[in-house]
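All protein chains but one are shown at their positions in the complex.
Naming follows writing order (A, B and C), and every chain is counted from residue 1.
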Amino acid sequence: MTNHYIDFRNADVILNMGGNVAENHPVSFKWIQAAMDKGAIFIHVDPRFTRTSAKADIFVRLRPGTDIAFLGGMIKYILDNHLYDEFYVKNYTNAPFIVNPKFSFEDGLFSGYDPTKRAYDKSTWTFERDENGIPKKDMTLQDPRCVFQLLKKHYSRYTLQKVSEITGTPVADLERVYKAYASTGTPDKAGTVLYAMGWTQHTVGTQNVRAMAIVQDLLGNMGIAGGGINALRGESNVQGSTDQGLLFHIIPGYLPVPRAQWPTLADYNKTTPQTKDPRSVNWWRNRPKYIVSFLKSMFGDKATKENDFGYSWLPKLDPGQDASWLNLFDEMYKGTFSGFFAWGMNPACSSANAGKIRQALAKLDWMVNVNVFNSETAEFWKGPGMDPKKVKTEVFQLPCAAFLEKEGSISNSGRWMQWRYKAANPPGEARPDGDIMYELFKKVRALYEKEKGAFPEPILNLKWDYETNGHFDVHKVAKEINGYDLTTGKLVPNFVALKDDGTTSCGNWIYSASYTEAGNMAARRGKSDPTGLGLYPEWAWCWPLNRRIIYNRASVDLEGNPRNPKRPLLKWDPSAKKWIGDVPDNAVPPMGTDGAYPFIMKSDGVASIFGPGLADGPFPEHYEPLECPIEKNLLSNQRINPVIKIFEGGPDTFATCDPKYPFVCTTYRVTEHWQTGVLTRWLPWLIEAEPQVFCELSIELAKLRGIKNGDRVVVETPRGKIEAVAIVTSRLKPFNIAGQTVHLIGLPWHFGWLHPKDGGESANLLTPFIGDPNTMIPESKAFMANVRKLAQAPAKKSAKS
Amino acid sequence: MESSLEKLKERVEQILGKRPNYKGILNFYLRVKEEQEKSRSHLHPKPLSLRKEWKDLLSQEGFSLIEKKDFPIDIEASIKLFDSLCGVAQEANPHLAKQVSMIREAVRGKRLNLEEIFSGKVKEEKVAEAVGLDQKVFTFLIYQSKKPSIEEGVEILKKELEVESWSKGDCPLCGSLPSLALLRGEGGKRYLRCSYCGFEWRVDRLFCPFCGNRDQGTLQYFFGEGEETFRMDTCEKCHQYLKTIDTRVMEMSDPELEDIATLHLDLLASQKGYQRPVPHPWNP
Amino acid sequence: MKITRRDFLKISGVTTAGTLLGGLGFDLKPIESYAQELRIKGAKETTTICCYCSVGCGIIVHTDPKGKVINAEGDPDHPISEGALCAKGAASYQIANNPNRLQKVRYRAPYSTQWKEVSWEWALDKIAANIKKSRDASFMEKNTQGQVVNRTNGIASVGSAALDNEECWLYQKFLRALGIVYIEHQARI
Partner (left out) sequence: MADKSFFIDTTKCTACRGCQITCKQWNKNPGTKTIQRGTHQNPSDLSASTFKLVRFSEVEGPGGAPLWYFFPDQCRHCISPPCKEIADGKVKGAIIHDEATGAVIFNPKVKIKPEDFKEIREACPYDIPRISSAGVMAKCTMCIDRIKEGLLPACVKTCPTGAMSFGDRKEILEKANKRLEEVKKKYKEAMLANPNDVRAIYLLMDDPKKYHKFAVAENTFGMTRKLALRRIIKPLRELSLIG
């Protein structure tokens, strides 16, 4: 989130799209309600009518996987009707920038496409620059090669009629939403968007979010109270676990992971983003300070200038290597790994094409699974279709403490880092995860000390001194993450103090300032709210630098006055030469008084309407899901995203326009359960309320298939089939897609064979093993399936057990 | 007003059904309430003029709006009520009876001038000492006689008060310490109830209002089995306690009544070595 | 708890004189005897943050002196949740009090049809040995192009958004020190 949960109340229009906020983030709904009580409009755009829709002022349905068409139409509507915030667009975005004349877009493809590699050469996706290397601009936005005009041209094809044909949303509904949302294009109005996995779990997931970012840039909704792009993330600390670099491509603080083409620290530092524009802060220029301080936190005294601070001890990926989730399990399926940790995860139910994952687990020599309750992953070897006597995998199941049985911090979607105290003792022999990994590493190190082994340096030189009285001490790690001034031994006040000469350490620069000499900031419980906007600067702590709304200097004019005097987030005090309000997104003076552009994490300093960084194009373009109900993309001849990686053979099969799988299927969550259900299916109160897998389908489809409400049905895709109970509902309706009726079915993915015994199987046995080209997040929200009535009711015995 | 007295009677009955041990003191409580109720109907306190500086003092400096002595007291009504309460006390127990006869004697002998006491010219503690009265009993009777006036004052003052940001442990209205905490509302917000004027204000759930301690490790509570509505919040830093009533669990009655009816918890707290910073009004 | 002499006098004063006759002369003996019969339970409140979705609602957990959870409720002082909890948050009490919680380390040997309970010491020793074996066997110093990569190709990890920040950081440190590059978790799916 660029903003935070309480900030919803500052919005005039709230759009929940690609999400189901009332059911999946129930308590945050109170802030939507607070906005509505003050007259805000709440819009829900979704394939299904949910508990969120029941509370919305406007509910509009669209076919899964057509969000870019929907939003592209909104961009066109805003441009055609001149509803954009002109000052904002000219000054705070790259709309005036002149694009490389060789850049082009034709029939669904951007310039530089190589069909054999299924990839783009992005060398033409650049800006024209002057002799000083600064992008050329046309502040009138008239130049046909400027971003603004290219944007206009790109979305000129997204007419209401065309969008309606693709999305299945009636034209009148489109216009209602466009009109309501575009009303926030004036400085005194704020529009916010709340999205979740309904946007990311697509082969165009990143571009779904990008399309909305363009809308927000056009309407001047970024960096303001009540605005922003707000991902409602799925788990309590998925923000934090991402921040801490538990992904193949980033190390803590979003630094790129080292690769083989950067053998030395100097080579790595050459990747530091550059700008020649003196008015661009380009905060990423500090990358060398952060990587060196990170290396010091990894290897302590052993990291010296002479040994490149231990840079060579970090593992390196091959150039271009993608070690993300789908590739990881594909490699596991091929037998690449002998060992595997599933730490607090249940991939046997949570991964796309879970059947493939279950087979892959059987190819390991050993697996360690740490969890609070038993799971389908821990017991995959005795799952359906498995013969334990033929499964070689050695499995260790380690019981861990639950959240209230240990101390530490988590970060919510609003980037608030909140401290949790230990309330209770873990049951039996269960231990906190931190203690487990701390002890385990000590044992590994002891083995390498004793027996040597392959490249022991990183293991032997690792700084691993986070204990007090022989026990793991979470405070010591929290301090390590904040960072130290190694010359004084004191905690650094924040990341501005970090250096690239080895005199500072910092485990994660964006968390620097969270645990300082002044104490543990995440544990704060102060309730003051000086701005009156609900920022609560003394409650817990928020990265970066306790800044509650990111890019907040975009909320002021060139002189530093709030553009919306009703909700002033920041104001420049010219006499004191300082900002008043939120922690400013960099303390430079306002742009009009020799200051800098507001988007400090972008090397050009402005918001990217033209976004050259992504794999699949600088402007979002509609492509059909990999599995889709129509033969042809109604906008171009590129039916699917041209750069997605397709896994072929074995368990990876797909079906498009296959009469065997005629219905669009989507997966989701319900209030009473969470994720694969490991933390909810074992709770009697929750399982009584939502006991079994269901399949929601429309009255029309039910009629077509002869299915009655409550019937047991089979849902199948080329990858698998599961049984479910039909919920025939008016909340789902068929779509009219260019004259063709397209039906939708939906399934929750909270279940698994282990418990309860008659609960049903994971919906992920059905989902396709295909990912977004930028993030590789699987397309679990739009795929093709069949639903039919189960021929025979299951034997009474199994129903009762 | 009658109906509220009825409700109190009903609640007392409920309590006695479970804890008959409280019969004596609760009957006394009801009689006191009855007299106060009667007095309230012909109360004419002098108008309270609120000075602007007071409000500034509150919002800027964190001082309470007024002090105890600033409450306008209807002296005539208080004297009358005092007399009625003496009548009630006389019948309550031998100790009170003896004290009442001593008080009456002193009044007759002009050694005790009630008007001076209620107008704040002399302190009741001093008078009690001079006359040789049980100070606890005498201050109790004086306070209960002033109570309708004080409550009337609170009604007027609380309209002037915006205490959203008041998070301190002492009363924003009169500066006294709390005698009780109440958990209330959908989220279990904690309110402190002033020991003197009965005003209630919202504070954080987890801190000791007496010493400001916020360390969760040293803040605990205890309760009696089957009485989860009442808990005794104890602080290991200052060894004091605050009785807390969870009003989300029960139909609201008079917190003062609940405080009396849980005197056993005060006894237990005292045995555990904790102190009540302001003495229990009905067991001083 | 340190009790000064003065405190002690006060306390004993209350427990002797006070138990017999209250300050207003009421006989408190019956109340005293009620107090002695009452079963007293001690408890403590601890603030934490809900483990489910990413809103970050505050929870107050009530525990008895043995560290057992007796109640969990919304934290009214939390600025986001203001004391509210959804069905899952409200049910989190059942995470702590649940007979199905994993309480023992379990081991499943290759081709075995069942679990065996083992000790932490045994399990961690064996896992450490497995890690070393897999790492040594699959460690790659240079890739096929001859570039230095110093990585362990034979081990992968997924997890976890359910860990605390400090654990996440420690875990990535642990994995990267071992040379593991296949590091993923819920954020990807």
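In this section, a contact is a pair of C-beta atoms (placed from the backbone, for glycine too) under 8 Å apart; a residue touches a chain by one contact, two chains touch by 3 or more.
On a predicted model such as this, the values are computed, not experimentally measured, just so you know.
Peer 1: Per the definition of touch given earlier, which of C:85, C:105 or C:161 contacts the omitted chain?
Peer 2: Of the listed residues, the one touching the omitted chain is C:85.
Peer 1: So one chain is hidden, and I want to know which residue out of A:690, A:716, A:761 or A:779 touches that hidden chain in the complete assembly.
Peer 2: Final answer for the missing-chain contact: A:690.
Peer 1: Please identify which residue in A:142, A:709 or A:740 touches the non-displayed chain.
Peer 2: A:709
Peer 1: Can you list, in ascending order, the subunit B residues touching the missing chain?
Peer 2: 3, 6-7, 10-11, 14-15, 17-18, 186, 229, 248-251, 253
Peer 1: What residue numbers in subunit C mark contact with the hidden partner chain?
Peer 2: The missing chain touches subunit C at positions 74, 84-87, 90.
Peer 1: Could you please point out the subunit A residues that touch the chain left off the display?
Peer 2: So the residues of subunit A touching the missing chain come out as 22, 26, 49, 51, 53-54, 59, 670-672, 684-685, 688-694, 708-711, 724-731, 758, 799.
Operating definition for what follows: only the chains that are shown with their structure count from here on.
Peer 1: Touching subunit A and subunit B alike: which chains?
Peer 2: C
Peer 1: Find the geometric centre of each of subunit A and subunit B from their Cα atoms only, then give the gap between the two centres in Å, rounded to an integer.
Peer 2: Computed value for the inter-centroid distance: 55 Å.
Peer 1: Find the geometric centre of each of subunit A and subunit C from their Cα atoms only, then give the gap between the two centres in Å, rounded to an integer.
Peer 2: So the centroids are 26 Å from each other.
Peer 1: For subunit B, give me the residues that contact two or more of the other chains.
Peer 2: 204, 206, 216
Peer 1: Which subunit C residues sit where two or more other chains touch them?
Peer 2: 46-47, 77, 81-82, 84
Peer 1: Could you pull out which subunit B residues touch subunit A in their complex?
Peer 2: Going through subunit B, the ones touching subunit A are 165, 167, 204, 206, 214, 216.
Peer 1: Would you pull the subunit A residues touching subunit B in the complex into a rising list?
Peer 2: Residues 421, 525, 527-528.
Peer 1: If you look only at subunit C, which of its residues touch subunit B in the complex?
Peer 2: That would be residues 1, 3, 7, 10-11, 14-15, 18-19, 21-28, 30-35, 38-47, 60, 73-77, 81-84 of subunit C.
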